[in-house]
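Of the protein chains in this complex, all but one are displayed in their positions.
Here is subunit A:
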Amino acid sequence: MAGAVSALFLLDIKGRVLVWRDYRGDVSAVQAERFFTKLLEQEVDPDLHDPVVYDNGVTYMFIQHNNVFLMTAARQNCNAASIFLFLHRVVDVFKHYFEELEEESLRDNFVVVYELLDEMMDFGYPQYTEAKILSEFIKTDAYRMEVTQRPPMAVTNAVSWRSEGIKYKKNEVFLDVVESVNILVNTNGQIIRSDVVGALKMRTYLSGMPECKLGLNDRVLLEAQGRSTKGKAIDLDDIKFHQCVRLARFENDRTISFIPPDGSFDLMTYRLSTQVKPLIWVEAQVERHSRSRIELLVKARSQFKIYSKLHNCSTATNVEIEIPVPSDATNPNIRTSMGSASYAPEKDALVWKVKSFPGGKEYMVRAEFSLPSITAEESAPDKKAPVRVKFEIPYFTVSGIQVRYLKIIEKSGYQALPWVRYITMAGEYELRLM
């Protein structure tokens, strides 16, 4: 359904309109504001209501970013997935312009906000949403510099995501291979589900219209080329590409070729649903001594190899383990064998941080809390939270994905430097307690 949006609102945390753009004139700001503030009053936690709400003939769809709500109002039967994505793009564009999207940055930049909203959507239909292309239209911020009087380039060339005439003194490309591990372990220590979501994040600082070609150790490709794939090829489940990648070409011969947009973007994302061994394993024992004391013994073990192919010494960094404790615990007494642990009452959790956690090691933390001896008769139901783990492991990927080459060819023939970096981090990493 290609329905059009009637208006776009930017609202503060209480639901008051900061800026709005009326595209079709069939919803009123007052009505929308009244509705939305009421909605926010009803529920303290914005998580609780659906992001799509219907009121009196109008569908409101909203997302939150920092202390700002972005909301569309529509009377037509719109394409919901597309609108949410559009709102996220609006956030990206604003971030590009204001560094961060929040109430204050909006208030400081009304004029640019209006300009952007005008170019991103016309009469409720999305138009251009790439920050770099929009900068062709947006004049206000550049007002101290000479206003370039060339016609907007983007719309006249076939590559809609990149404008012509970009120049850098030093041509460089940064490629980050980021894999996040999602894992869920049940109370018996069994892995219920695990998967890996990977992304190739790129930042390009390249002049002209460069042609890039990326080679990965993709099994299908290597086998097609008749090379041996023993041990170093990988299977990727579902690959998604940035719009710059020539999809047809990939379908044909698995080559990833593209003219990149300028600046940062996600070149490709993929998913791996094979069982992953938990990289960091946490076991927690909770003992309740009498009614007034609780003792925790938490062991964390790193289960990745000390030596990896990419780098000689793998170490998890910024490890943060959150162990839930009863909400009425007091008087923490904590000892750790490594790192530091502290009680975070706002999360009802013991937070244990280890800056550097080499592979194959095991560390421990012991904690003791007092509990009030008298508890309220009807205490709030225990929300048993899982143990949650955050970490990063540089120079390491779970999937074993490797960038074999990244070729950059531009007609002026410059040499560009590609920089590649690998990192694995925890995504939704949860271990259920007892």
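Note that a residue touches a chain if its C-beta (ideal position, glycine included) is under 8 Å from a C-beta of that chain, and two chains touch if they have at least 3 such contacts; residues count from 1.
Note that in this section contacts and distances are computed from a predicted model.
S.K.: Given the options "Putative glutathione S-transferase alpha-1", "Beta-adaptin-like protein", "Protein S100-A14" or "RING/U-box", say which is the protein name UniProt records for the missing chain.
M.R.: "Beta-adaptin-like protein"
S.K.: Among A:Asn66, A:Gln127 or A:Ser370, which one is in touch with the chain left out?
M.R.: Answer from the full complex: A:Gln127 touches the omitted chain.
S.K.: If I consider the whole complex, including the chain that's not displayed, which of A:Ile192, A:Ala344 or A:Ile409 touches that chain?
M.R.: Touches the omitted chain: A:Ile192.
S.K.: Kindly state which of the options A:Pro51, A:Gly208, A:Pro332 or A:Gly400 is in contact with the chain not pictured.
M.R.: Looking across A:Pro51, A:Gly208, A:Pro332 or A:Gly400, the contact with the absent chain belongs to A:Pro51.
S.K.: Using the touch definition from the top, which of A:Gln76, A:Ser257 or A:Thr336 touches the missing chain?
M.R.: Residue touching the chain left out of view: A:Gln76.
S.K.: Provide the residue numbers of subunit A that touch the chain removed from this figure.
M.R.: That gives, for subunit A, the contact residues 1-4, 18-19, 24-26, 47-52, 54, 57, 59, 61, 63, 74-82, 84-88, 96-99, 103-105, 107-112, 114-115, 118, 122-123, 125-129, 131, 135, 137-145, 147, 149, 151-152, 155-156, 158, 160, 168-170, 172, 174, 176, 178, 182, 184, 186, 192-193, 195, 197, 201, 203, 205, 237-243, 247-248, 250-251, 262-264, 266, 269, 271, 317-318, 355-356, 381, 383-386, 388, 392, 394, 419, 421, 423, 425, 428, 430, 432.
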